[in-house]
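Working notes for the structure below.
A single protein chain has been removed from this complex, and every other one stays in its place.
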Amino acid sequence: MSPSGNTPLPRAGRALPRAGSALPWALVTPALGWTLLFFVLPFIAMGFSSLTAHEGGGFTASNYSQFFTNPSYWQAMVNSLQVTAIVTVISVLLAYPFAWILAEQVPERWQRLALMLAVLPFWTSYVVRSYSWLLVLAQNGVINRALTGSGLFAEPVQLANTRFATVTGFVHFFVMLLTLTIFANLKQLSPSYRKAAADLGAGPVRTFLHVVLPLTLPGIMVGAFLTFVLCIGDYITPQILGGNNELLMPQLVMMQIGRRGDFPLASALSIILMAVVTIAYLACARWLKIERA
Amino acid sequence: MSAPLVDISSVSHRFGQHTVLKDVSLKIEPGSYTILLGPSGSGKTTLLSILGGFVTPSEGKVFIRGEDCTSVPPAKRPTTTVFQDYALFPHMSVGANVGFGLRMQGVDGATRAAKAREALALVGLAAAFDKKPHQLSGGQRQRVALARALVIEPAVLLLDEPLGALDLKLRRQMQDELKAIQKRVGTAFIHVTHDQEEAMALADHCVVMNDGRIEDEGPPERVYARPATRFSATFMGESTILAGTVTEATDRTSTVATPVGAVSLPGALPVGSAVALAIRPEHLVLGTAAGGVRLGTAGVSDVVFQGSFKRVLAASIEDPSVQFIAKLPATATVQPGDTVAISCDTDRIILLAD
């Protein structure tokens, strides 16, 4: 019963309490204050910290220059970007067909249940989810038992503490997340698009390629970007599953605090990590905008 | 004549750079049913918002019952509004919705319930007291909104396109009910719409608005029969418009040269002035009629059967830019492609001001 087509009372009329009223500011100030005090200010503090020397204080840019000169730091960023890119691509490729099957092949009345099942492990604790992959991939875990037990392999394969394990743990999580967002996207498509395409003579494959895929692409981009941001900043999965054989950026940051208490270097590395995410955002902004239009 | 209930005096309003009301003045009598009629963007809804207190005008004053209400907030002025989307409180029962205004006035629960039931009975929904808004149909919600606004006995009831969300049949039915309810309660209603049929059916006083100005106002019969401006002649019903120049004038009559021939009209007009003539569709005659004014010949381009009548479009042979719109009986035998003579009774020609 939305009154579309007619203009409702002008929106400017919402400025109800007249000019000079303190009410609007009283409403928004607590939230703004909280954000300034506990988000912006820490950021400024981190900025300052990143420019001070760990030993003896004093202004220095060495925390930043270290990142570019120390190959192991540089390597952590490369690792992070590689892992994140691999995870994002695999997750999208796995999730899209899955979401499509849930939305198109599963009968309507079972869809809700099928989707709920598909994201059920989403609700386990984040730490526990990574740990349970360790159980599966460990030297004496389920997979290695199956491999050696069946006689395919004589020796257990090194699965845990590898990049493969990190990627598997990440993909597990992001397939669920992307299935949710892509499913929602597919369901939002009006069925009349598909009917119109079929009516105009497109077969199922061409309908998918020319109508469904382009229309869901903005949603995929948003999901992929979300995956990128969450993945590159995550500490737990690489720490539990990848171990210390290959460091990713978040592990490097945490290491500075844990072992050496080097807050300035940790701050500098955090800021660099955030800068990379921001650059990625700006690069994707064009596609992400489509969603809003 | 008594003092007006509402007196809008030289009101202008701007949203940013955009001027939506330009020096509007309007008086509204107690107990009247006023319609603000106009296309979207004409300023009618803004004017209603100003009356309701949701918008404070950039310039001008609004008096209600003689008091300056220009910047009095909605809660404190003797108006209530029926919103276009009804704005019923979805979490409250129908009874609680209707009783809300009384609750805000501090009326006790028992009185509130009794008055709410009374108001619901007035709109024919006595049985809906305990229902939730989402259990009602569009027409029923509309009535609840009406009851909710009427129960606190406002001096003026403001209705913002109240029938806009209803389908055509229901709209016509609600239209009759609105009129009956207004007569029963005697409250002044001010009702915004872009539907001219609604306006003609309901209004005691019809205000035609366009581009932030009042083009014409008066009883709907007068506005229809003798529209003051070209806009109101085309918006309030259809008309054939003929542009012309006054070529001769005596004390009693003037002669106007139009693209389809000379037309003589009663009354003296300044020679050489440009005028516009309007003729309502039902007043055009196809074929020559005795005593009428000849308006040349025209080629019929379209005939649309509309049940009780046929709507005929024809282009003048003398000047193809002139479009005749005529309304003929359903039994008329005219066909597209026919060439017919057009004429009209002199009395039926409307002289427009511009």
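Note that the chains are named A and B in the order they appear, and that numbering of residues resets to 1 at the start of each chain.
Basically, a residue touches a chain if its C-beta (ideal position, glycine included) is under 8 Å from a C-beta of that chain, and two chains touch if they have at least 3 such contacts.
In this section, contacts and distances are computed from a predicted model.
Between the listed names "Protein translocase subunit SecD", "Transcriptional regulator", "ABC transporter substrate-binding protein" or "ABC-type spermidine/putrescine transport system permease subunit II", the UniProt record for the complex's undisplayed chain reads "ABC-type spermidine/putrescine transport system permease subunit II". In the complete complex, the hidden chain is touched by one of B:Asp85, B:Glu177, B:Asp195 or B:Asp319, namely B:Asp85. On the side of chain A, touch with the chain left out of the figure occurs at residues 2, 8-9, 11-17, 23-28, 30-32, 34-36, 38-43, 45-46, 49, 94, 97-98, 101-102, 105-106, 116-118, 120-121, 123-129, 131-136, 138, 140-142, 145, 172, 175-176, 229-230, 232-236, 240, 250, 253-254, 257, 263, 266-267, 270, 273-274, 277, 281.
Against the chain not displayed here, chain B makes contact via residues 52-54, 73-75, 79-81, 83-85, 87-91, 100-101, 104-105, 134, 148-149, 152.
By definition in this document, only the chains that are shown with their structure count from here on.
Centroid to centroid, with C-alpha atoms defining each point, chain A and chain B lie 56 Å apart.
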